[in-house]
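The structure's right below; bear with me while I get my questions together.
Note that one protein chain of the assembly has been removed; the remaining protein chains are unaltered in position.
Here is chain A:
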Amino acid sequence: MEPVIVTRGLTREYEGGVRALRGVDVSVDEGEFVAVTGPSGCGKSTLLNLLGGLDRPTSGEVEIGGRRVEALSEARWAHVRRDEIGFVFQFFNLIGNLSVADNVELPGLLAGLSPREVRARRAELLESLGIGEFADQSPTRLSGGQQQRVAIARALINRPRVLLADEPTGALDSASAREVMALLREAHDERGQTIVLVTHDARVAARADRVLAMRDGAVASETRLERGDKTAVARLMQLEV
(Lines give C-alpha, C1' and ligand atoms only; values in the text may rest on other atoms or scores of the structure.)
Protein backbone atom coordinates (compact mmCIF):
# COMPACT_ATOMS: atom_id res chain seq x y z
CA MET A 1 0.00 0.00 0.00
CA GLU A 2 1.15 3.53 -0.81
CA PRO A 3 1.26 5.91 2.14
CA VAL A 4 -1.35 8.64 1.76
CA ILE A 5 -0.11 10.67 4.72
CA VAL A 6 3.49 11.09 5.73
CA THR A 7 4.98 13.46 8.30
CA ARG A 8 8.65 13.92 9.00
CA GLY A 9 10.07 15.68 12.03
CA LEU A 10 6.85 17.61 12.56
CA THR A 11 7.03 20.19 15.35
CA ARG A 12 4.63 22.84 16.58
CA GLU A 13 5.62 25.42 19.10
CA TYR A 14 3.15 27.97 20.42
CA GLU A 15 3.83 31.46 21.67
CA GLY A 16 5.46 31.36 25.07
CA GLY A 17 7.58 28.39 24.09
CA VAL A 18 4.96 25.68 24.64
CA ARG A 19 5.96 22.75 22.41
CA ALA A 20 2.87 20.80 21.41
CA LEU A 21 4.70 18.51 18.94
CA ARG A 22 8.35 17.57 19.14
CA GLY A 23 9.32 15.93 15.85
CA VAL A 24 6.56 13.55 14.89
CA ASP A 25 7.13 10.97 12.12
CA VAL A 26 3.94 9.30 10.99
CA SER A 27 2.95 7.34 7.90
CA VAL A 28 -0.63 6.33 7.10
CA ASP A 29 -1.32 3.96 4.21
CA GLU A 30 -4.20 4.28 1.77
CA GLY A 31 -7.25 2.54 3.26
CA GLU A 32 -5.79 2.37 6.75
CA PHE A 33 -7.74 3.21 9.95
CA VAL A 34 -5.37 4.82 12.43
CA ALA A 35 -6.27 6.00 15.90
CA VAL A 36 -4.15 8.58 17.68
CA THR A 37 -4.58 8.40 21.41
CA GLY A 38 -3.02 9.78 24.52
CA PRO A 39 -3.78 11.98 27.54
CA SER A 40 -5.02 15.59 27.29
CA GLY A 41 -2.34 17.98 26.05
CA CYS A 42 -0.20 15.26 24.45
CA GLY A 43 -0.50 16.92 21.03
CA LYS A 44 -2.88 14.56 19.26
CA SER A 45 -5.35 17.23 18.15
CA THR A 46 -2.48 19.49 17.13
CA LEU A 47 -1.21 16.67 14.91
CA LEU A 48 -4.65 16.30 13.31
CA ASN A 49 -4.94 20.05 12.71
CA LEU A 50 -1.54 20.05 11.00
CA LEU A 51 -2.58 17.09 8.81
CA GLY A 52 -5.68 19.02 7.76
CA GLY A 53 -3.94 22.37 7.30
CA LEU A 54 -6.03 24.07 9.98
CA ASP A 55 -2.76 24.93 11.72
CA ARG A 56 0.81 25.45 10.49
CA PRO A 57 3.83 23.45 11.71
CA THR A 58 6.82 25.27 13.17
CA SER A 59 9.07 22.84 11.29
CA GLY A 60 8.92 19.47 9.59
CA GLU A 61 7.19 18.07 6.53
CA VAL A 62 3.67 16.93 5.68
CA GLU A 63 2.83 14.90 2.57
CA ILE A 64 -0.72 14.19 1.42
CA GLY A 65 -0.96 11.77 -1.50
CA GLY A 66 2.75 12.12 -2.19
CA ARG A 67 2.63 15.94 -2.34
CA ARG A 68 4.37 18.23 0.12
CA VAL A 69 1.71 20.49 1.62
CA GLU A 70 3.09 22.07 4.80
CA ALA A 71 4.08 25.29 3.05
CA LEU A 72 0.98 25.69 0.93
CA SER A 73 -0.89 28.98 0.99
CA GLU A 74 -4.24 29.23 2.74
CA ALA A 75 -6.02 29.09 -0.60
CA ARG A 76 -4.17 25.98 -1.79
CA TRP A 77 -4.78 24.27 1.53
CA ALA A 78 -8.46 25.04 1.10
CA HIS A 79 -8.40 23.19 -2.22
CA VAL A 80 -6.58 20.22 -0.64
CA ARG A 81 -9.22 20.04 2.11
CA ARG A 82 -12.01 20.44 -0.42
CA ASP A 83 -10.78 17.60 -2.62
CA GLU A 84 -8.87 15.21 -0.40
CA ILE A 85 -9.78 15.64 3.25
CA GLY A 86 -12.97 15.32 5.26
CA PHE A 87 -13.19 16.59 8.83
CA VAL A 88 -15.33 15.35 11.72
CA PHE A 89 -15.15 17.36 14.96
CA GLN A 90 -16.02 16.64 18.59
CA PHE A 91 -18.69 19.35 18.71
CA PHE A 92 -20.04 18.58 15.21
CA ASN A 93 -19.50 22.14 13.98
CA LEU A 94 -22.57 22.20 11.83
CA ILE A 95 -23.93 25.52 10.63
CA GLY A 96 -27.08 26.22 12.57
CA ASN A 97 -28.75 28.45 10.04
CA LEU A 98 -28.34 25.95 7.21
CA SER A 99 -30.54 22.88 6.93
CA VAL A 100 -29.06 19.39 7.28
CA ALA A 101 -29.13 19.02 3.48
CA ASP A 102 -27.40 22.39 2.96
CA ASN A 103 -24.72 21.51 5.51
CA VAL A 104 -23.93 18.26 3.75
CA GLU A 105 -24.07 19.69 0.24
CA LEU A 106 -21.88 22.71 0.99
CA PRO A 107 -18.43 21.09 0.40
CA GLY A 108 -19.73 19.45 -2.78
CA LEU A 109 -20.90 22.78 -4.17
CA LEU A 110 -17.60 24.38 -3.22
CA ALA A 111 -15.77 21.58 -5.03
CA GLY A 112 -17.71 22.43 -8.18
CA LEU A 113 -19.99 19.39 -8.34
CA SER A 114 -23.27 20.00 -10.15
CA PRO A 115 -26.25 20.66 -7.85
CA ARG A 116 -27.89 17.48 -9.18
CA GLU A 117 -24.83 15.37 -8.39
CA VAL A 118 -24.50 16.93 -4.94
CA ARG A 119 -28.17 16.30 -4.17
CA ALA A 120 -27.86 12.68 -5.24
CA ARG A 121 -24.75 12.10 -3.13
CA ARG A 122 -26.29 13.84 -0.13
CA ALA A 123 -29.48 11.78 -0.35
CA GLU A 124 -27.51 8.56 -0.60
CA LEU A 125 -25.24 9.45 2.32
CA LEU A 126 -28.03 10.59 4.61
CA GLU A 127 -30.02 7.44 3.82
CA SER A 128 -27.04 5.20 4.45
CA LEU A 129 -26.40 6.97 7.76
CA GLY A 130 -30.07 6.62 8.73
CA ILE A 131 -30.90 10.33 8.87
CA GLY A 132 -32.53 10.86 5.47
CA GLU A 133 -35.76 12.05 7.06
CA PHE A 134 -34.03 15.02 8.70
CA ALA A 135 -32.69 16.57 5.47
CA ASP A 136 -34.82 19.71 5.67
CA GLN A 137 -34.48 20.29 9.39
CA SER A 138 -32.08 22.50 11.27
CA PRO A 139 -29.21 20.42 12.70
CA THR A 140 -29.75 22.14 16.07
CA ARG A 141 -32.98 20.17 16.48
CA LEU A 142 -31.22 16.81 16.21
CA SER A 143 -29.66 14.74 18.96
CA GLY A 144 -25.89 14.68 19.38
CA GLY A 145 -25.57 11.32 17.64
CA GLN A 146 -27.69 12.49 14.73
CA GLN A 147 -25.69 15.70 14.41
CA GLN A 148 -22.47 13.73 14.29
CA ARG A 149 -23.92 11.59 11.51
CA VAL A 150 -24.68 14.77 9.58
CA ALA A 151 -21.06 15.84 10.15
CA ILE A 152 -19.84 12.47 8.84
CA ALA A 153 -22.04 12.81 5.76
CA ARG A 154 -20.60 16.29 5.17
CA ALA A 155 -17.06 14.94 5.55
CA LEU A 156 -17.69 12.17 3.03
CA ILE A 157 -19.63 14.03 0.33
CA ASN A 158 -16.53 14.79 -1.77
CA ARG A 159 -15.27 11.20 -1.35
CA PRO A 160 -12.03 12.38 0.26
CA ARG A 161 -8.89 10.28 0.37
CA VAL A 162 -8.59 10.88 4.09
CA LEU A 163 -11.14 11.33 6.85
CA LEU A 164 -9.76 13.19 9.88
CA ALA A 165 -11.87 12.75 13.01
CA ASP A 166 -11.11 14.71 16.19
CA GLU A 167 -12.73 13.07 19.23
CA PRO A 168 -15.85 12.27 17.19
CA THR A 169 -17.51 10.56 20.13
CA GLY A 170 -16.29 12.97 22.82
CA ALA A 171 -19.61 14.81 23.09
CA LEU A 172 -21.87 11.76 22.76
CA ASP A 173 -23.51 9.32 25.15
CA SER A 174 -22.16 5.78 24.98
CA ALA A 175 -24.94 4.39 22.74
CA SER A 176 -24.53 7.24 20.23
CA ALA A 177 -20.76 6.86 20.43
CA ARG A 178 -21.04 3.18 19.54
CA GLU A 179 -23.30 3.97 16.58
CA VAL A 180 -20.94 6.65 15.26
CA MET A 181 -17.93 4.34 15.57
CA ALA A 182 -19.86 1.62 13.76
CA LEU A 183 -20.52 4.03 10.92
CA LEU A 184 -16.88 5.06 10.65
CA ARG A 185 -15.81 1.44 10.72
CA GLU A 186 -18.37 0.68 8.01
CA ALA A 187 -17.03 3.53 5.82
CA HIS A 188 -13.56 2.08 6.22
CA ASP A 189 -14.52 -1.57 5.67
CA GLU A 190 -16.95 -1.09 2.80
CA ARG A 191 -15.45 1.89 0.94
CA GLY A 192 -11.82 1.53 1.96
CA GLN A 193 -11.92 4.99 3.54
CA THR A 194 -8.61 6.09 5.06
CA ILE A 195 -9.33 7.39 8.57
CA VAL A 196 -7.16 9.13 11.12
CA LEU A 197 -9.06 9.40 14.37
CA VAL A 198 -7.99 11.22 17.52
CA THR A 199 -9.44 9.97 20.78
CA HIS A 200 -8.55 9.63 24.42
CA ASP A 201 -10.99 6.73 24.77
CA ALA A 202 -9.34 3.29 24.55
CA ARG A 203 -12.63 1.63 23.53
CA VAL A 204 -12.90 3.97 20.57
CA ALA A 205 -9.25 3.55 19.64
CA ALA A 206 -9.69 -0.23 19.77
CA ARG A 207 -11.87 -0.03 16.61
CA ALA A 208 -8.85 1.08 14.55
CA ASP A 209 -6.27 -1.05 12.68
CA ARG A 210 -3.35 0.72 14.27
CA VAL A 211 -3.03 2.89 17.33
CA LEU A 212 -0.44 5.59 17.82
CA ALA A 213 -0.06 6.51 21.47
CA MET A 214 1.28 10.02 22.02
CA ARG A 215 2.89 11.52 25.07
CA ASP A 216 4.43 14.98 25.50
CA GLY A 217 4.23 15.86 21.84
CA ALA A 218 5.76 12.71 20.42
CA VAL A 219 4.60 9.24 19.36
CA ALA A 220 5.41 7.08 22.36
CA SER A 221 4.31 3.72 20.94
CA GLU A 222 2.54 2.10 18.03
CA THR A 223 0.17 -0.85 18.28
CA ARG A 224 -1.30 -2.97 15.47
CA LEU A 225 -4.67 -4.46 16.27
CA GLU A 226 -6.25 -7.53 14.75
CA ARG A 227 -9.99 -7.59 14.18
CA GLY A 228 -11.75 -9.37 17.02
CA ASP A 229 -8.84 -8.94 19.41
CA LYS A 230 -10.68 -9.04 22.76
CA THR A 231 -7.62 -7.84 24.65
CA ALA A 232 -7.13 -4.74 22.56
CA VAL A 233 -9.02 -2.39 24.87
CA ALA A 234 -7.18 -3.60 27.93
CA ARG A 235 -3.82 -3.29 26.18
CA LEU A 236 -4.61 0.22 25.03
CA MET A 237 -5.79 1.24 28.48
CA GLN A 238 -2.45 0.11 29.79
CA LEU A 239 -0.79 2.36 27.23
CA GLU A 240 -2.66 5.33 28.62
CA VAL A 241 -1.34 4.81 32.14
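As a convention for this text, contacts are C-beta pairs under 8 Å (C-beta built on N, C-alpha and C of every residue); 3 or more make two chains touch, one makes a residue touch a chain; residues count from 1.
What we mean here is this: contacts and distances are computed from a predicted model.
> If you look up the hidden chain in UniProt, what protein name do you find among "ATPase component of ABC-type antimicrobial peptide transport system", "Cytochrome C oxidase subunit IV family protein", "Spore germination protein" or "FtsX-like permease family protein"?
"FtsX-like permease family protein"
> Of A:Ile95, A:Ala120 or A:Ala182, which one is in contact with the hidden chain?
Answer from the full complex: A:Ile95 touches the omitted chain.
> Of the residues A:Gly38, A:Gly52, A:Gly145 or A:Gly217, I need the one that contacts the missing chain.
A:Gly52
> At which residues does chain A meet the chain that is not included here?
Interface residues of chain A facing the absent chain: 45-46, 49, 52, 54-55, 74-75, 78-79, 81-83, 87, 89-100, 102, 106-107, 109-111, 136-141, 154, 158, 166, 171.
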